[in-house]
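Partial complex: the chains shown occupy the same locations as in the complete assembly.
Here the chain labels run A and B in written order, and each chain numbers its own residues starting at 1.
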Amino acid sequence: MSHEFLTLIDRVREQSPLVHNMTNVVVTNFVANGLLALGASPVMAYAKEEVAEMVSIANSLVLNIGTLREPEVEAMIIAGQAANEKGVPVVLDPVGAGATPYRTNTVKRLLSEVNISLLRGNAAEVANVIGEEWQTRGVDSGTGEGNITDLARMAAQKLHMTVVVTGKDDVVSNGEESIIISNGHPLLTKVTGTGCLFSSVVGAFASVETNYLLAAAGASAFYGAVAERAILATGDQHVGTFQMEFLNQLMLTSSSDVVDLAKVSIAEVTSI
Amino acid sequence: MSHEFLTLIDRVREQSPLVHNMTNVVVTNFVANGLLALGASPVMAYAKEEVAEMVSIANSLVLNIGTLREPEVEAMIIAGQAANEKGVPVVLDPVGAGATPYRTNTVKRLLSEVNISLLRGNAAEVANVIGEEWQTRGVDSGTGEGNITDLARMAAQKLHMTVVVTGKDDVVSNGEESIIISNGHPLLTKVTGTGCLFSSVVGAFASVETNYLLAAAGASAFYGAVAERAILATGDQHVGTFQMEFLNQLMLTSSSDVVDLAKVSIAEVTSI
């Protein structure tokens, strides 16, 4: 496997893909600004009356259930099915799956009614989606014991899609091949929406690279490099300033920075 | 025409008008903070049960369809009609008009059921509102070919209201007179909500000046000066830091700064 995926940000900036986000009310501003900063074009649209048409002009669709309610869920299904018809890749972020039955069931419903291309969650969320035990608490608790490489591969095999499990390390797996990116930093857990924005960044990368394993690995390596550069600039104690520096670095981090900073390892291919 | 409108920010700060915003979920925090920073008083209220009463104590109403849904549209009509009864000026920001039929039709509905005082959009949005051809993509794409001075004047004549077309240059027209403010900067397109906040700033200025041509031109000149000072402080590569500096400068930019920085030209009056 070549590491050309480390330079995918160049393609994102050239093509400036339109990413249709149906995300939660907590992070919508941060997601829009993050996508703008890195060079993509965000659009947010939620009304069932328009999502099918909006997604048909988009290059990817990101569904995030962070503050889901019935009208959003219905619109997500309409948008997801329209995306499927048009061949637009769909990213699902199952925020807080497992925290309440409503979230768990909504994820099941989305997975059964929409053909999802990529699932992006923390370990607890992904484990919940495939019915594995993992400790969860609220919507932010993805820490816990267990081998996340196994988890990512197992989820990818079971769900027949590319899966990204994020945390201290990010693991991307399509069920056959898995890539580990080890650029995580705990300060990211102190800023709301860094996970949600990452899901939308995965959407941007999947807009320009149809091999979703590489798209997601490229997104992860880019995002990790951005975080590292931001922390270098602000230290790890200034969580407010870090937010703004993170946006700065989404614009400033080049593909050669990613190549320099990415800590990539390829997990052995496990025969299925 | 005197250029006294360049100092309207002083009047805004003296009177601290209450601006009732019905805006989209992406930008609501930025709009509220922006209005507070410059010296106005924002209020956000969306429930059909209360918008008529809220707008009756407000000095202007700003309707923004960025993430519209039926409940918001219904509430906007209630609020708009109550504003009309009380003589409260109404600004409409037709975000993404043309991107989907739902947006296009909602704008038509708002224009037919509410007496709008000012329309503020980018060229593609304004063109869509009056049924002219313009290239659009998503909700942020206002670039394209065409003479925006003609567009603004034509829209003002057709719609019988003051129209503000923003972009590299801003053009304000009431159909008879047009003012061009040439303080735009591309970095503004990299921060979500700068257009939406501007519409609300137009609302603040229209609260203190009943000649809406002058109110909007004053708002544009002020906003351009703020952007220019913010970019001077942060450079054009630090999009996160710029956001915060932009809020700083909304507070710090004085009317004499506006007079110094504004690049104003008066378009020739075209006989109708």
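We adopt the following convention: a contact is a pair of C-beta atoms (placed from the backbone, for glycine too) under 8 Å apart; a residue touches a chain by one contact, two chains touch by 3 or more.
Just so we're clear, the structure is a prediction, and the values are computed from it rather than from any experiment.
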item: Entire complex copy count, 2 subunits given; value: 3
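The criterion applied here is as follows: only the chains that are shown with their structure count from here on.
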item: Inter-centroid spacing, chain B versus chain A (mean Cα positions, whole Å); value: 34
item: Touching residues on chain A, where the partner in the complex is chain B; value: 18, 25, 28-29, 32-33, 36-37, 41-47, 49-50, 53-54, 57-58, 71, 243-248, 250-252
item: Complex contact set, residues of chain B against chain A; value: 24-27, 29-30, 66-70, 96, 99-103, 137-141, 189-193, 237-241, 243-244
